[in-house]
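Report on one structure; see the data block that follows.
Of the protein chains in this complex, one is absent; all others appear in place.
Note that the chains are named A, B and C in the order they appear, and that numbering of residues resets to 1 at the start of each chain.
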Amino acid sequence: MSWTTDEMMSVAAARALPDGASCFVGIGLPSKAANLARRTHAPGLVLIYEAGAIGAKPARLPMSIGDGILAETADVVVSVPEMFNYWLQPGRIEVGFLGAAQIDRFANINTTVIGDDYLHPKVRLPGAGGAPEIAASCGEVVVIVRQTPRSFVEKVDFVTSVGYGSGPGDRERLGLRGRGPVLVITDLGVLEPDPETCELTLTAVHPGVDAAQAREATGWELAVADELRTSPEPTGEELEALRALEASGAPA
Amino acid sequence: MSWTTDEMMSVAAARALPDGASCFVGIGLPSKAANLARRTHAPGLVLIYEAGAIGAKPARLPMSIGDGILAETADVVVSVPEMFNYWLQPGRIEVGFLGAAQIDRFANINTTVIGDDYLHPKVRLPGAGGAPEIAASCGEVVVIVRQTPRSFVEKVDFVTSVGYGSGPGDRERLGLRGRGPVLVITDLGVLEPDPETCELTLTAVHPGVDAAQAREATGWELAVADELRTSPEPTGEELEALRALEASGAPA
Amino acid sequence: VYDQLIGAGCARKLIFSWGGNPGVGSLHRFRDAIQNAWPEPLEIEEHSHAGLANRYVAAASGLPFAVMRGYRGTDLPEHTATIAPITCPFTGELLTAVPALELDVAIIHAQRADRAGNVQMWGLTGVQKEAVLAARRSLVTVEEIVDELDPRPNAVVLPNWVVTYVSEVPNGAHPSYAHDYYERDNAYYREWDAISKDRNAFSAWLAELREGVPA
Partner (left out) sequence: VYDQLIGAGCARKLIFSWGGNPGVGSLHRFRDAIQNAWPEPLEIEEHSHAGLANRYVAAASGLPFAVMRGYRGTDLPEHTATIAPITCPFTGELLTAVPALELDVAIIHAQRADRAGNVQMWGLTGVQKEAVLAARRSLVTVEEIVDELDPRPNAVVLPNWVVTYVSEVPNGAHPSYAHDYYERDNAYYREWDAISKDRNAFSAWLAELREGVPA
């Protein structure tokens, strides 16, 4: 079965979610990958959507973060303040799953503005939503984003959600209690923070991609792991589940 | 129909609650009087119990503040934190209805300890419960308490709930937003704070009681209003409703 | 509806935590107002969802501010005056305070009200309860007015004495959905993308809308 790089990205992201984990899910690519995980290797994944659904089991892709199908299928439905205060903030949720418009060397995320002038930006993006606190408080964070020189930048134009700030020790100094981004999954491969420097390092490429391509798609001097892995190809089962999911709902 | 002084007290207290008002009700005497009001002149009284029942319409006297009949008959059931934070604290509730073990000249209430030494009291009382915030935040406060020299004291041994502190201006200084106690209803009569001095002043006596009796039952030099009213006797309807209520539940 | 108001020049200031077209992409009138001050400059006060939710909670609770973990390390506090550090008086830990967002008017949509004006809503109710409790006056539009509100799972009830006005507006959540009443009109959200992307298309849409309104 042939597959696209976007499909490979969703499959790789889905695989990163351990069965039984609680996962705070952003809409779009994260929601698609998380629902794919629930349909393949992780039927016990607890999906949490910021609009108030805990343990949602949607039969189709939700159209928005507030899609009614989330409340209908959830184990628990709570208000938005309760979601952020009782569930996200204390660090109860194991995995936060985010997208990004820009991401930088230290995995800081921008979804606010493109351009240097906040009040007069080149492009005004939707903004923070739940992302800053997801990035701060979840046990760990997984980011899914397409890898291009425009999205992978040396320094984000605006820090909407903190990854590792300007390097080691910053999260602790800021009082952020989650570990931060542990995986960045793209259409080209997988990046992980270096244990010493916190700098995002290419640790895997998807089949058919090499490190040079990933370097070209990155706006900084991309470090590559000594032992660069290659992601296993999507299985037929994974692709079927993904395509059924995409046919069922809105495009991500 | 003959009646007891306790019955007169409950009837007088019930009459003080305006139909349609929202009323935060303490258990015991306040609960009995509030339920009597709802059965007589104030069928639209909104009874609010701290355990989480808003608009409770109990068919019998609740046995405790957390009696299941309150949730069964309530318009809204909320958690205890929500009750205090969203409902009581903002001053949404018009009348707070409290009992007291001791009350003083400035309508400060003690339900904590009798005796000067907090750690080694003569009598350890149950304590604050919801009363301090009811006294602080309700639009106004009505107190129901039997009048004796032991309960009506010059200065309470412990300020559990603030009336007028040490006199005019204290509530404002403390940032208490409700008006404070506007009526103290006893088995002998009715006391109201003097508009100038905030000192509790006898403004009405129940039938068969005179000012001298009320003075004797008060531990300070009790002021008496120039025009001392006499409470109307309990009507047959009031007494029947009260007795039916008492027969239906626990003693107050 | 706020993209429409912004495009029509009816909004001076937006206090927000996310400005997108859910499931579709950008809100183009919002973008045009900020990027190009068209049709008018739009003042913004930007928060995260958690921050804005806590601002409603503070107002609903009659407090001047709320405490949270948030914003630290982000660029938001630099641009938003309503974010301030606060120190725990017990542990010395540094946290974040946001001020109460007291509303003049809250407008929300719910499923049902009874004739006495008690309101019942269910599904994902978001911050709707807090918004009503944070407002001096409130208008609740409902799908239907019923004789009695039978209890339902996950229902939030607002008693009539905290609601100023109730109005029966069937389909009042459109183009969004009303849980157990109707689905989201996804086509509308996509159409809005097309209309709002282009100033001329938007102006034509607005003119048409105005024609339908009696003077």
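FYI, a residue touches a chain if its C-beta (ideal position, glycine included) is under 8 Å from a C-beta of that chain, and two chains touch if they have at least 3 such contacts.
Note that the structure is predicted; figures quoted are calculated from it, not measured.
Among the displayed chains, contact with the absent chain in the complete complex occurs for A, B, C. Summary of contacts with the chain left out: across A:R60, A:R92, A:K155 or A:R215, the touching residue is A:R92. Contact with the undisplayed chain is limited, among B:C23, B:L47 or B:I65, to B:I65.
Residue in contact with the omitted chain (choice from B:A13, B:V142, B:V162 or B:L222): B:V162. Interface residues of chain B facing the missing partner chain: 27, 50-53, 63-68, 70-72, 77, 79-81, 84-85, 88-89, 112, 118-133, 136-137, 158-162, 165, 170-171, 174-177, 250. Interface residues of chain C facing the missing partner chain: 62-69, 82, 84-86, 88-91, 93, 95, 97, 99, 151-155. Contact between chain A and the unshown chain involves residues 22, 46, 54-55, 75-76, 85-86, 89-92, 137, 177.
One rule holds for everything that comes next: only the chains that are shown with their structure count from here on.
The chain with its CA mean position farthest from that of chain C is B.
Rounded to whole angstrom units, the spacing between the C-alpha centres of chain B and chain C is 40. Distance from the chain A centre to the chain C centre is 26 Å, each centre being the mean of its Cα atoms.
One inter-chain figure worth recording: chain A and chain B are separated by 57 Å, centre to centre, where each centre is the mean of the chain's CA atoms. Residue positions 130 of chain C are each in touch with at least two other chains.
Residues of chain A found to touch two or more other chains are absent.
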